[in-house]
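Here the complex is missing one protein chain, while the rest keep their positions.
This part shows chain A:
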């Protein structure tokens, strides 16, 4: 498939999904109905935007993490970053329950950053040829931090919050006024696009990046910042969504390669399609009840990941 056809296909699919998402919900709306405008502006448009922003930002964050850690099989959702964000949120909820929302977000972003930095430090000594050690380390780290968060959540009777952050991400609670933090995640992903060449050069290795006049550490910091910001905003707003940051970047890379400046917009679109599509399936399967998008993604994503491992890319361009 040529990149051009991929673009057309992706845009078409996203447009269809947006239309379907706006038309689907528990409330019946008809053209001309005065309630229709309200339902759309308060509920359906925000929900659709939230799913698009979440998917796009998580997919881009996945690419960024894969480039800076130089490993294809790592993504924020399985690297301990969401658990680290939740740990920060939990701490601020316990210690300063009346802190303003921006302060809580800031703490979540900073602790997500600490989690990402910790992972980067942990994997530095791993042998580079053992590619599965990096994702495994991420899973171990997320298990350890997650266990700590769960323990403290039990002790402080805050498990309800914790499960919202870390269990399957879902969009049924999204209404106008309750999703806007996701724009920050979207902005962070856009920032990543501006630094796309730097991330691509960093993936050539620190030696080649230095020779081309980059400061590898600065680029790594920028990338970890993007990953942390995206993860924290998603965790806070809709809860963590699995597999998007893993499957979409790998599929796009197989078709287009890793020239990020060209591929990141397609990655973002693919992530949006995957999350919005999953949310739509979740809304339709047991209509008018709902299955969380994260649950749908957990099932389809696992199948997709296995397919990805088995399906080898063709060699020629």
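A few comments on the model shown:
Please note the rule applied: a contact is a pair of C-beta atoms (placed from the backbone, for glycine too) under 8 Å apart; a residue touches a chain by one contact, two chains touch by 3 or more; residues count from 1.
One rule holds in what follows: contacts and distances are computed from a predicted model.
Looking at the choices "Anti-sigma factor antagonist", "ATP-binding cassette domain-containing protein", "STAS domain-containing protein" or "Spore germination protein KB", the name in the UniProt record of the chain not drawn here is "ATP-binding cassette domain-containing protein". When the missing chain is restored to the complex, the residue among A:13, A:117, A:136 or A:204 that touches it is A:204. Among A:5, A:28, A:215 or A:287, only A:215 touches the chain that is left out of the view. For chain A, the residues in touch with the chain missing from this view are 67, 70-72, 128, 197, 200-201, 203-205, 207-208, 210-215, 253-254, 257-259, 261, 315-317.
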